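Heads up, the thing below is written out as structure tokens.
With one protein chain withheld, the remaining protein chains of the complex are depicted in position.
Lettered A and B in written order, each chain numbered from 1.
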Amino acid sequence: MDPVKPARTHPGTPFTVTFDGREIQALPGQSIAAALWSSGVTAWRTTRGAGRLRGAFCGIGVCFDCLVTVDGRPNQRACLVPAVPGADVRTQSGTGHDD
Amino acid sequence: MVVGAGTVGAACALYAARAGLEVILVDRGPVAGGTTGAGEGNLLVSDKEPGPELRLALLSLRLWQELARDGLARAFEYEAKGGLVVASTPDALASLTDLAAGQRAAGVDAVPVDAHELRDLEPHLAAGLAGGMLYPQDAQVMPALAAAHLVRASGARLETGRTVTRILRGPDGAVRGVRTDRGDLRAPAVVNAAGTWGGDVAALAGVALPVLPRRGFVLVTEPLPPRVRHKVYAADYVADVASDSAALQTSPVVEGTAAGPVLVGASRERVGFDRSFSLPAVRALAAGATRLFPFLEHVRAMRAYAGFRPYMPDHLPAVGPDPRVPGLFHACGHEGAGIGLATGTGLLIAQCLAGGSPELDLSPLRPDRFDDPGHPDRHTEEAAPWIR
Partner (left out) sequence: MTERRPVLAVIGAGPAGLAAALAAASRGVRVVLVDSAPSVGGQFYRQPVPGPGARRSQMLAHQRRTWDRLRAGLDVHLTAGRVTHLSDRHVWCVERESGRFVVHALLGPAQEESAAVRADAVLLATGGYEKVLPFPGWTLPGVVTAGGAQALSKGGLSLPGRVAVVAGSGPLLLPVATGLAAAGTRVVALIETAAPAAFARQARTWATTPVKLAEGAVHAARLLRRRTSVMSRHMVVEAHGEDRVESVTVTAVGADGRPAPGSERRIVCDLLAVGHGLLPHTDLAEGLGCRLDGASVRVDDEQRTDVPGVWAAGEATGIGGADLSLAEGHIAGRSAAARLTGTAPDPRGWARAARTRTRLRTFFAALESAYGEPPARWPEQVTDDTVVCRCEEVTAGAVREAVAELGAGDLRTVKLLTRAGMGWCQGRVCEPGVAGVAGCALAPARRLLARPVPLGVLAAPADPTPPQ
């Protein structure tokens, strides 16, 4: 939406999270999905059938397309989980569970 | 004319067609729209005590194996995974051992499993169980796919979305077909395969058939890699199946599926056709499942759904001709075993329809057995527990 009175807001202090071991920058309050997209990453999962790439889709926690492994926990919704300093974000494949 | 396009109706259609009959399959809804669509697809011998149901189960299992060999295995996700019944206490193990001895005499493979061998079969099983019994014959199909592919293989004329409103009878009382909301369909024989609603169809022909709903909830988890190899359940499941209590009973039955999710089944309640959600029933299922497989505590249930098993007061189905109405046959009331018993039921019905003698004695399953004043269930639903 467009502001009638544009009001610039002030970003908090950026911090880093890791994505598959690589450091990316994030901001306080950003979801993991927003942090990944802002760093140019649009896909972080492969499907368990055809192995196709997926990333964010609905952005509000409904579609479960953006599942990602965060700090070892698989199947987290990247659009709901806030980025926190030092978070270990990893791509996941298939069911997200090992075996 | 087969009324009901669930798995039982589909199997009746298939074997009737194979017997050379022309078959019309009619259903008020689509294929697999009733209890078939709510089931887990159990093909079990392990949960049955020796008797007519076990004989029907063994026949059915043999027929399912034949169908699978004939190239349908993939189409309906047939898996000869085997059943593993576990006992948590030495007492339960003793009862299980007794049951298995009787089953073995009736032709069931039942292999005792020591406590320390359980995890060789199921690595994620809880510790501290007393022992178990492996039933290699137990198998699984995806029930909706099974119904659909049996219908397809039968070549029957499929009339879905058509509600039967009357069973048409001639001056001699014999069946002549059915009236539906979209016109009459003529046939000299009508098979009632309406499952939970089989009592209603019987009533359209003016006869009583006490088929009643027994609600069950099933929990479906997130997709997982294969972690549960068999159909695993606790020994008290058999007692629950045979129970006559209206109250909620839940004994966990846990199994993996080809598609990934683990199914947790088997709550049983007699609450009529009440579809509303029962959190206590679902909680009890989850508690039972996590007791068997502790790793499931952290696995998420994506879905819970309810279905209605068609049960009859003595927990045996009605299979065979109805002596009260010439030309009317019943194939319903299989409770939670309709998928497993479908093929045998279909074959026996086809044998009756073709005028031969069925290969199993159908007298314990006769549809009019509840009319008999001497029948133990004539006046009460409290069936004697030894009647299975």
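Here are a few things to note about the model shown:
The rule is short, and it goes like this: a residue touches a chain if its C-beta (ideal position, glycine included) is under 8 Å from a C-beta of that chain, and two chains touch if they have at least 3 such contacts.
Since the structure is predicted, the reported quantities are computational estimates derived from the model, not experimental observations.
When the full complex is examined, the chain removed from view is found to touch A, B.
Here one chain is not drawn; of B:N42, B:S60, B:S88 or B:T290, the residue touching it is B:T290. Contact with the chain that does not appear here is found for just one residue of A:V17, A:A34 or A:V89, A:A34.
By the touch definition given at the top, chain B reaches the unshown chain through residues 5, 29-33, 37, 144-145, 148-149, 151-152, 158, 160-161, 219-223, 259, 261, 264, 275-277, 279, 282-283, 285-287, 289-290, 296-306. Seen from chain A, the chain kept out of the figure touches residues 1-12, 27-31, 33-35, 37-38, 42-43, 47, 49-50, 52-65, 67, 73, 75-77, 79-82.
Note that only the chains that are shown with their structure count from here on.
Work out the mean CA point of chain A and of chain B, and you get 45 Å between them. Chain B makes touch with chain A in their complex at residues 222-227, 260, 300. By the touch criterion stated above, chain A contacts chain B in their complex at residues 48, 75, 94-95, 97-99.
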